[in-house]
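One chain of protein is taken out of this complex; the other chains stay put.
== chain A ==
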Amino acid sequence: MSDTPGPPPSGGAGPSSTRKEPPSGSAGPLTTRTSPRRGAHPLARFLVRRVLLAVLMAWGITLVTFVLTNLVPGDPVAANLGQRALGDPAIVAQWRAEHGLDQPLWRQYLLHLQGLLQGDLGTSQQSHRPVSQDLAEFVPATLELAGAAILVSLVLGVAFGVVAALRRDRLSDHALRVLSLIGISVPTFWLALVAFYVFFYRLQLTPGSGRVDAALGLAPAVTGMQTVDALLAGRWDIFSSAVAHLVTPALVLALYTIGLLTRFTRSAVLEVLGQDYVRAARAKGLPGRVVLFRYVLRSALVPIITVAGLAFGSLLSGTVLVEAIFAWPGIGQYAYKSATTLDLPAVMGVGLVVGVVYLVINLVVDVLYGVIDPRVRLQ
């Protein structure tokens, strides 16, 4: 199983045998070949269908998050009021009314939906602020971290996978396969603790907790991403501090996806390398670089993109632990705190954001399929 990914890369016995050439670099021939049958542009039709489906899924997410959060045992009142205040029924009743918990469940859901349509995610019980405002503050920090991690994993994972495939069964291949095995099997929270201990405490190569040095303070918020905001403000000291703080958590977070991508890329590239058109291209005397990037990688990309999309999801769940250990103020920490204090609106808000991110990623992956592999649109 481990060496053959789910979706078969192009070039199996199927449709591609009817093609003489692999998909070429330009988009031109693709669109002509998949010329519309019913007037509308096929890509547009494809997009509309996917977006509609995504909206339906988003509604499903609201229902699931609402039901799940309300199934949690324990009374939010107990988690949010002090022990003495709990003894006063007037305070308890007022608190429940303030947070709409005195309404029947179905009504709470309808009110929740109505709020969502107006862009209102409710008010957090812990911060006493609109959840949307909280999320606007925490999501950029996580995006910065997860974005850096996915970038690193795409670059390294694909590069490692290609190297391993090209040098199959040699020492570098074995070394990379061991590395990817470690990446996949080591638990993230453990790795985070060890990395923090080794690089910060022992070797003093990286800085401590947080996003920038406490003495510097944060750059004025524009995007909420420290690296970008520091550049916008022209503060090189904050920028370098922010980058230095980003390195270890991003690499820790990326290690799993690097391992995953290395394995999938390796097997996808190996499969394509054996194809006739690759051999033919080489026989024609095309330079190795052209063969690799235009012929091999392009065909191998479909399974890689599938895995990358899935990997982004696991990255988001990994942030909860990594953020806790590196004191990174993102949605992971927010979600953890909300869950432990039964802050239901905040929990639902985080659930919704993560769900929507998944939907968007899946949508992007689907669209990319269409761009890379015309057969997807033909169906």
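Operating definition for what follows: a contact is a pair of C-beta atoms (placed from the backbone, for glycine too) under 8 Å apart; a residue touches a chain by one contact, two chains touch by 3 or more; residues count from 1.
Note that contacts and distances are computed from a predicted model.
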What does the UniProt entry say the missing chain is called, choosing from "4Fe-4S dicluster domain-containing protein", "Spore gernimation protein", "ABC transporter substrate-binding protein" or "Formate dehydrogenase subunit gamma"? "ABC transporter substrate-binding protein"
Of A:F66, A:F264, A:Y277 or A:Y334, the one touching the omitted chain in the full complex: A:Y334
Of A:V48, A:L63 or A:A79, the one touching the omitted chain in the full complex: A:A79
Residue of A:V243, A:A280, A:L310 or A:V364 in touch with the missing chain, whole complex considered: A:V243
Determine which one of A:V48, A:L205 or A:V222 touches the chain that has been left out. A:L205
Residue list for chain A contacting the dropped chain reads 73-76, 78-88, 90-91, 94, 126-129, 137-138, 152, 155-156, 159-160, 162-163, 166-167, 172, 193, 196-197, 199-201, 204-210, 213-215, 217-218, 240-241, 243-244, 246-248, 250-251, 282, 287-289, 291-292, 324-327, 329, 333-334, 337, 340-342
